[in-house]
Each structure stands twice: as structure tokens, then as C-alpha cells.
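Read the structure below first, then the notes.
For this depiction, one protein chain was excluded, whereas all remaining protein chains were kept in their positions.
So that you can tell them apart, the chains are marked A and B in the order they are listed, and the count of residues begins at 1 in each.
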Amino acid sequence: MRQSRASTIGAYVVLGVLALVFLVPFYVMIRNAFSTSSWISSPTWHLLPNNWGSANFARLLANTNVGIIQALGVSAVIAVIQTVLTLLIAAMAGYALARLAPTGRGPMRRAGSVVLGLTLGTLMVPSTVTFIPSFVMVAGLGWISSFRGLIVPLLFSAFAVFLYRQYFTGFPVELEEAARLDGAGYWRTFWRVVMPNSIGITGAIGTITFIGAWNAFLWPLLIGQDRSYRTVQVALSTFMTSQGVDVPELFTGGLVAVIPVVLVFVVLQRFLVEGVERSGIG
Amino acid sequence: MQAQAVERSLTGERAVTSGRRRVVGGRTFWFWVFVAPFLAGLLTFVYVPIVWSGYLSLFDARNTVTPRPDQFVGFGNYVSLLTDKAFLTSLGTFMVFTVVIVPLTYAFSLGLALLLQRIRVARTFFRSVFFIPTAVSYVIAAMIWRLSLFNGARFGMVNTIVRSLGGTAVGWLSGDTPVYWVVLVSLRLWLQSGFYMILFIAGLNRIGQDMYEAAALDGATGWKLFRHITWPQLASTTAAIVLLLVISAFQAFDEFYNTLATIGGYPPFARPPLVYLYLISLGGGSQNLGLGSAGTMILTLVIVVFGVVQLVGTRRLEAKR
Partner (left out) sequence: MTHHAPLGGRGISRRGLLAASTGIAATAVLSACGTNSGLSSSSSSSSVGKANLSQWYHEYGEDGVQAAVTKYAAAYPKASVSVKWTTGDYEKAVSAALLTQTVPDVFEYANGPTADMILAGEVLDLTDVLGSAKSQFNASIITPRIFRDKIWAIPQTIDMQMLYYRKSLFDKAGLQPPTTFAALVDAAAKLTTKDVGGFYAGSDSGVGVLGLLLLWAAGFNSISSDGKNVDFDDPAFYSALAAYKAFRDGTGLLRNASAEWYDAAPFINGEAAMQWTGLWALPKVKAALGDDFGVAAFPAIGSAGKPAVAAGAYGACVAAKGTDPDAAKAFVKWLWVDQEDDQVEFSTAFGTHIPAKPALAAKATPLASGAGAAAAKLVADNGHVPDIRWTTAIGTAYSSALTNIIVKGADPKTELAAVVSTAKTELAKLA
């Protein structure tokens, strides 16, 4: 695509300004976490923190009562397992809805639309209230304070299925047909041809799933009643609502909540980016 | 080639090739195999609670999930909500909110994606910068916005900027003026546009270079290029994204709640239907599941209607091409 020098420079300028604006909240978090309370609330805005050596971090990490380190481990396990399984389940279902919906005249001919409708339907139901019957049900199954209870009910993501379905809908048929010509069945085609060429969307959906699992609060709060099943968000809420926590400590807690995910993201980022680039097959 | 691509993206059906009779029976079988884990889980862990909630919505179910027959109220909960001025106001406000925020987020995310396409150097860096806010939980983000950026006191960051430009500190969240919408919209855009930008990038990357080159040969540039090549090719992506944005707008809860709520309650302005529902059915230790479920069902219906309208509208636009 040919474009003028000026428009490229213009793009850089706009992107530069926007990027700066987008980074401001992170800057604020860091500045506040490493400043004293009075520094933050003084009438003149201090650009730099004044308490770099803040012991807040060390104190938070060492606080055995909050148990951040263990909670980080629990959250990591849950987030990883939940992400991997959700992706598997959603990719298969999305592919089925995009490619394998039954056609023809049999009684199954509407199956695809029905399942798609069911899927979209659940997207539209807010879970503010429905989580209570969910909880009672899961409690009835005896899954309180277990990884099963923490993970399994959350594996069935209509959102992921929908995104996969939309994506597979536009997936180049030629690749699949080539595989068919080579004699591969649906299963093989899916795992050997389709998925390896869908790294971009998988990366995007996986990232969002991971983040959602990491940031979840209410479900882990209700299910993870035992200390050893406490996730990072629940543990942090302990810290951030404790007596005498001041603004710098609040932001320290915020950083602890955010940094692990950002790190994971930065690491996986190349994977995601390459995938997105590569999925541009015409 | 172009027509085929469009058709493919609309209907998602494969071109029929010969020699597939053996496979067609197998296809249905494989459909079910692929869909089974998801469907089983969905029905068990998502639909059972939803249906159960629907059941509860017909009862005066307070602090119980197994109401007694004498607690049956039929549509009583629905009626009381639909005649509740505060609930209707919140629905109305959020319909307006949706109509504003969806195009805004859409345009902003698309704009970012298009801008990123134009540059070569540091593309990864910019992409990351815009996507990283997605990793921040709504609670933490609301904390930053409320306590630091848009704090109504003099030392709030935006107030500092306002004061340095000669103005006076603004009470962003006090409710005297509608400026809290600035806070809420900026919060939402920061948190969400990165993700939709990525979806747009994936969609844009699927548009083949050859298509652009063919158009260039015909003399199309800039806006014409966008309107006739890019925009139509983004059809399925657009449909998905707009639907998700609409759903997200109506289901707004966390960023509003954590930005505006105080220990004393939640102010009556900028109150999403879900927050209001929460306040009257689940807040303060109460557990009015009948009323909460009824509200959930009403809200779902509203979302479905909006979703259907949007899908039909998009289909109409497709058909025109």
C-alpha cells in the first residue's frame, strides 16, 4: 500500500500522543506507589515519586497473613489451566459452528443455528444474579474449596466460541480443502491445518481468557473458602481494605495485581503478534 | 474472488465440492463431537443457573433458592421493576449510553488499527501499549481514575492540568455537572479499545494485498480505498465487534460501581441497570433473588432486542452491497 511520507509521519505523531496518554495510568500507579501520602496530596503535582525505597512492596510480599506469594501461585495455576482448556473447548465448538453445521434435510439441519443461538443467548445474560444458583449448584456438587470448583464452571465461554466462530467463518477454505485432498478427516484437518494457522486469534482469545481468570474476584471468593485456595485478587482485597492502608499502599497493591499479567503479556506478546501477522493469508 | 470472499464471510458455508457423500454423514457426527464438550458444559453450568434464575423470578424468593409454593408471585417481580421509575431511568440512560459508546469505541479501535497498519517501525511497541490496559482489572483501573486522575480535590491529575490552564478544580464525580461521563467513558475506552483493536488487526490482515493492489490500479486511494475495500471486508469482524460492544455496554457494572460507589451507596446518576438491580436485590446483605432474577431477564431481553436489531441491520447493509 503506497502512502505519502507525510501521512506516515502524521500517523506516528498521532500514535505517539495516544501512546503517551495510554501510559499515563501506569505512570500514576508507579508514582503513587512510591510516594508518601502527603507528597501525593500536595497541591502541586510532583512528577516524580519521593519514596523509591518504599518498604510497602517488601512488607506486602512478606505479610504472611495476606499470603501473596501462595496466592500468586494459586492464581497462576487456575489461570493457565482455565485458559488452555477454555481455548480447546471453544476452538472446537467455534470450528464446528463455522464449518461443520449440518446441512441437508435431516432433523439435524437446524442444529448449527440452535447451538449458535444458545451460545449467543448466554452472552446476553448478565451474571450478576445467576451466580447464586451457580454457587449453590457447585456447592451441592461438593466442589467448594477445590480446583474443580474454581475452574470447571468457567470453562464454557460463549464469548470465546463466538469469536472463534466468526474467525473460522473467514478462514481460507483452500487450506482445508488441500488437507481433504490429502485424505485427512475433520479431526486431523482441524488439529494439523486449521489450528496451527490460527495462532493469532488463539493468542488474542487466550490472552483475554487469562486476564479474565486472573482478575476474577467473586467466584474465587465464594468457592475458594479455604486459605490454600485463595487467589491473588482475594488476597489483595484483604490487604487493600485493611485498617490504616493509605493511598501509596493501595497503589502498591494495585501494582502487585497488575504486574504479573503485564509480564505474562509482554512475554507472550511476540507469539501473539506473529500470529496476528501470519493470519493475514488472502 | 472478492464476491466469494464476501459470501464466505457472511454465511460461513463451505463451497460444495463433489465426492463428499461419504463425508456428509460423518460431518454431522463430527459436528457433535466438536461441539459436545462445550455444549455439555454450557447446558450444565450456564443454562441450569439461568433457567433456575428464571424460575426464581416468578417467586418472592428472598434468601432462598428453593421457594415455597405460597411465595409464587407470577409476574409480580417483573411488574414492580417495570413500574419502578429508577429502573426505567437507568435503562433509558443506558440505551443512550450504548448508542454513544458503541460507535465511539468502534471508531477509536478501528482508528488505532488503521494507524498501526500505516507504520512499520515500532509497530509492536505501539500495539502493546494500547493492548496492555486490557490486563488491568476494572477494579484497579477505577481506583486509578477515581483516586488519582479524576480526583475532585486540587491534587487530582486532571484538576492539576485544569488549574495550570487557569481553571478551578472540578468535582468530577460529585454529580453537580455531568462531567462524570468524561471519567467513565475515558475509563472504558482505555480498558477496552486495545482488545477490539487487536480484533480489527486480525480482520484487516485477512484482507489480501492483491485486493488493495487491484484497487490501486483502478486509481483508488485513501478514503475511497477504505470505503470500498477495507470496510466491506471487515463485515464479519464488524458484526462481531458491534455485538460484543452492545452487550458490554448494557452489562456495565464493575467500572461504574468502583468509580462511583461510596459506603453510603451509589448515586442516582450514571447508574447502570445492573448496578441498580444489584443495589436493590443483592446489596447491603439482602438476597432478593426473585427480583434480581426478574431484572436479569428483563435486561437480557433488552440486550437481545438490541442485538437482533443490530444483526438484522448489519445483514441489510451487507445485502445492499
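We take it that contacts are C-beta pairs under 8 Å (C-beta built on N, C-alpha and C of every residue); 3 or more make two chains touch, one makes a residue touch a chain.
Bear in mind that the values here come from a model prediction, so they are computed numbers and not experimental data.
**Student:** For the chain not shown, which residue from A:A33, A:I68, A:L97 or A:L123 touches it across the whole complex?
**Tutor:** Going through A:A33, A:I68, A:L97 or A:L123 one by one, A:L123 is the residue touching the chain not shown.
**Student:** Where the complex has a chain not shown, which of A:T86, A:T169, A:T189 or A:T252 is the residue touching it?
**Tutor:** Of all options in A:T86, A:T169, A:T189 or A:T252, contact with the hidden chain holds for A:T86.
**Student:** Tell me which of B:T98, B:T238, B:N258 or B:T314 is the one touching the absent chain.
**Tutor:** Final answer for the missing-chain contact: B:N258.
**Student:** Touching the absent chain in the whole complex: find that residue among B:G166, B:G219 or B:G285.
**Tutor:** With B:G166, B:G219 or B:G285 as choices, the missing chain is touched by B:G285.
**Student:** Taking the full complex into account, what residues of chain A touch the chain not shown?
**Tutor:** So the residues of chain A touching the unseen chain are 37-38, 40-41, 64-65, 82, 86, 90, 122-123, 125-128, 130-132, 134-136, 139-140, 144, 153-160, 208-209, 212-213, 215-222, 225, 227, 230, 233-235, 237-247, 250.
**Student:** Name every residue on chain B in touch with the hidden partner chain.
**Tutor:** Chain B touches the chain not shown through residues 45-46, 60, 62-65, 80, 85-86, 134, 137-139, 142-143, 146-147, 151-155, 169, 171, 173-176, 191-192, 195, 244-245, 247-248, 251, 253-255, 257-258, 261-269, 276, 279-288.
Basically, only the chains that are shown with their structure count from here on.
**Student:** Which bits of chain B are touching chain A when the two form their complex?
**Tutor:** Going by the criterion above, the answer is residues 5, 8-9, 12-15, 17, 24, 26-28, 30-35, 37-39, 41-42, 45-50, 52-53, 56, 65, 112, 115-119, 124-141, 143-145, 147-149, 153-155, 157, 160, 190, 195, 198-199, 201-212, 216, 236-237, 239-240, 243-244, 247, 250-251, 253, 274, 277-278, 281-282, 287, 289, 292-293, 295-296, 299-300, 303-304, 307.
**Student:** Give every residue of chain A touching chain B within the complex, in rising order.
**Tutor:** Those residues of chain A that touch chain B are 1-3, 7-8, 11-12, 14-15, 18-19, 22-26, 28-29, 32, 40-45, 88-90, 92-93, 95-104, 106, 108, 111-112, 115, 118-126, 128-134, 136-137, 152-153, 155-156, 158-159, 161-163, 165-170, 173, 176-177, 185-187, 190, 200-201, 204, 207-208, 211, 214-215, 217, 233, 247, 250-251, 254, 257-258, 261-262, 265-266, 269-270, 272-273, 276-277, 279-282.
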